[in-house]
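The other protein chains are all here in position, but one chain of the complex has been omitted.
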Amino acid sequence: MAVARQKPFVIRHMPGFPTLAIVCFFALYMPLVPLVIYSFNAGNNIALWEGISFRWYVAAWDNELVKAAAVRSLVVASFASFFATILATMAALGTTRTRAYRGQTTIYALINQPLMVPEIVTAVALLILFAMIKEATGYHGYAYLIIAHTAFCIPFAYLPIRARLEGMDKTLETAAADLYARPWPTFRRVTLPLMLPGIFAGAMLAFVISLDDVVITEFVKSAGQDTLPTYMLGQLRRVITPEINAISSVLLLISVILVTLIFFLSRNKTA
Amino acid sequence: MPANGEVPAIRVEEVDKIFGNDADRVVALNRVSVAIEENEFFTLLGPSGCGKTTLLRLIAGFEQPTAGRILLQDDDITRLAPYDRPVNTVFQNYALFPHMTVEQNIAFALEMLEKPAAEIDQTVTDMLRLVRMEQLRDRRVDQISGGQQQRVALARALAPHPRVLLLDEPLSALDYKLRKDMQIELKRLQHETGITFIFVTHDQEEALTMSDRVAVMNDGNILQVGPPHEIYDHPSERFVADFIGDTNFLPADIIERGGDAVSCRLESGEVLAVPAGVDLPDHDRVTLAIRPEQVTLCETAGDATLQGTLQDAVYIGTDTHYRIRLADDSLFTARVQNARGRAQLFESGDRLGIRLDPEHVQLLKD
Partner (left out) sequence: MASVSPYSNAPVLDLEALARRREVKTNVLLTVPALTVLVAAASGPLLIMLIFSFLTPGDYGGVKWELSFDAWFQVVLHRDIFDDTISLADAHLSILWRSVKLSFLTTLVAFILGFPTAYFIATRPPETRNIWLFLVTIPFWTNLLIRTFAILEIIRNQGVINSALLGMGLIDAPLDMLYTDIAILLGMTYVYIPLMILPIYASMERLDFRLVEAGYDLYASRWKVLKRIILPLVKPGVIAGSILVFIPSLGAYVTPRVLGGGKNLMLGNLIELQFGQGRNWPLGAALSLTLLVIVMFALIFYVRSAQRETH
């Protein structure tokens, strides 16, 4: 029998799947390559390559509008992720590892609501609500943006914290109580330190989500409150210069760094 | 050993524990009472789900009894929180704080009790020496082996010098060799510290080797309390006899009640005189329990108590187990120590006799 030449049968192999997967990974990264390359273009046009230069990074850095928008993005994201993380930590403590109580489903639904409702719907609803408040109070400050961002960041901060809590061994707190720790010292010395990686991951996710938001910011912002993404969205309507590529590349780099941090934070110490 | 006249370290009085309510209620403990003496190595032994861990958790204060009282010497501690009881636990999975070092774990309780820093430091050093872990003081607990974690868990629970130490199957996660070492180690620690140990296990061998006294539990009840040899030689109930060691159970009828001895007729027809226990049942239907190693086998049927045909023999190193089919078609196991250089005594199909020593036959109420 001529079986000797046959390829060995690999249980987990599916013909064509690795090819499709490689195509998929290629497609995920390929479009980002020209984006980054053209940010170093010396020419005025995003399509015509005229040599390497940092001119558009300099231009973006010198652009007061970009600078102001970047600062605004960071401020809003910092406040929103800070508040969202605190609120989400409390909510996670109140909904995890407890006996089931009435209303728990409603609480889950409310917390996860921003994940289920399309952003454009929330954006429009906030536009309507804030327009009324703006008219009634005359206040046009950043509070609207921060509250709106805090709200949609809560579920993103909540999920990793909750996952961390659920993976935590409850006997550790029992052991603390056995070793003469009252409830508050137990929380401070045992529960909180063990939750910390989840809290960090949650805070960073919230920060990234807030930093990336376009739609809700676009509808909620008052005049002159552009964040970096809404500024870029506005620019895409005009003649596009490699300045946009430069800003995009920097944001891309920030995302990669943050996600890498989250990746390693959630991987370590889970065992 | 139970001391005379002293107040017991722990008294459990008429304790009930019921989980859930109404339809799905589970009775974990049913009117359990037991007294554990000072400086005793006391073991709660039973199959999983028998209520032994629940009883331990009630003493630790992690659960509240549904009814009954728990006393620590003369103090009622039934409703005290775990952090108000001078009782510490070694958990089954150790429950070491993973974000702390060995030292920080051991110091935890002392810090909670707000002991001065110098005293904490001294105690930690003493404890590390006690469990022979001095060199691992600054290690993180996830960087040490299972056996070492076990020692840290012991040191942590002993550091505040509790009146009673509770151990919830602490050896179950260790491999055989390590478990044997830790059994000796635990005995040593108990001896050196003079603390009352309450040990929970489902391993009968572990219970018999380590304990001063054993309480055998099943289905929420304590069936028998006593020193290991008493539990082994004189089981009070069929469950105890069955759970601890191997036992042959022979159904029998009492045909004559004398002063010290009782005559019983076995299913297979033989009549046997056995010593009457303390509380002889009123009814005549009983069970005789016979340990397989407490019989002798002989070829001639002359003076043998029982007779049968050898079904098979299983060689297990030190011993050989012979399974003998009796006249009523039931199987009887006999364990015979293998003599050096001697082959198997009997062949399958041989007719042989079983000699019983009446002193080693235990009469059980059925």
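Each chain carries a letter (A and B) given by its place in the written order, and its residues are counted from 1.
We adopt the following convention: a contact is a pair of C-beta atoms (placed from the backbone, for glycine too) under 8 Å apart; a residue touches a chain by one contact, two chains touch by 3 or more.
What you see is a predicted model, and the numbers here were worked out from it, not measured in a lab.
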| item | value |
| --- | --- |
| Touch criterion as defined above, residue of B:38, B:111, B:203 or B:219 at the omitted chain | B:219 |
| Per the touch definition above, residue among A:42, A:68 or A:233 touching the missing chain | A:233 |
| Hidden partner chain, residues of subunit A it touches | 9, 11-18, 20-21, 23-25, 27-32, 34-35, 38, 46-48, 83, 86-88, 90-91, 93-95, 98-99, 101, 103, 107, 110-111, 113-114, 116-129, 131-132, 147-148, 150-152, 154, 158, 208, 211-212, 214-215, 219, 229, 232-233, 236, 244, 248, 251-252, 255-256, 258-260, 263, 267 |
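As a convention for this text, only the chains that are shown with their structure count from here on.
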| item | value |
| --- | --- |
| Separation of subunit A from subunit B, taking each centre as the mean of its C-alpha atoms, in whole Å | 56 |
| Residue numbers on subunit B that touch subunit A, as the complex places them | 60-62, 81-83, 87-89, 91, 93, 95-99, 108-109, 112-113, 142, 156-157, 160 |
| Touching residues on subunit A, where the partner in the complex is subunit B | 169, 171-172, 174-182, 185, 189-190, 193-194, 269, 271 |
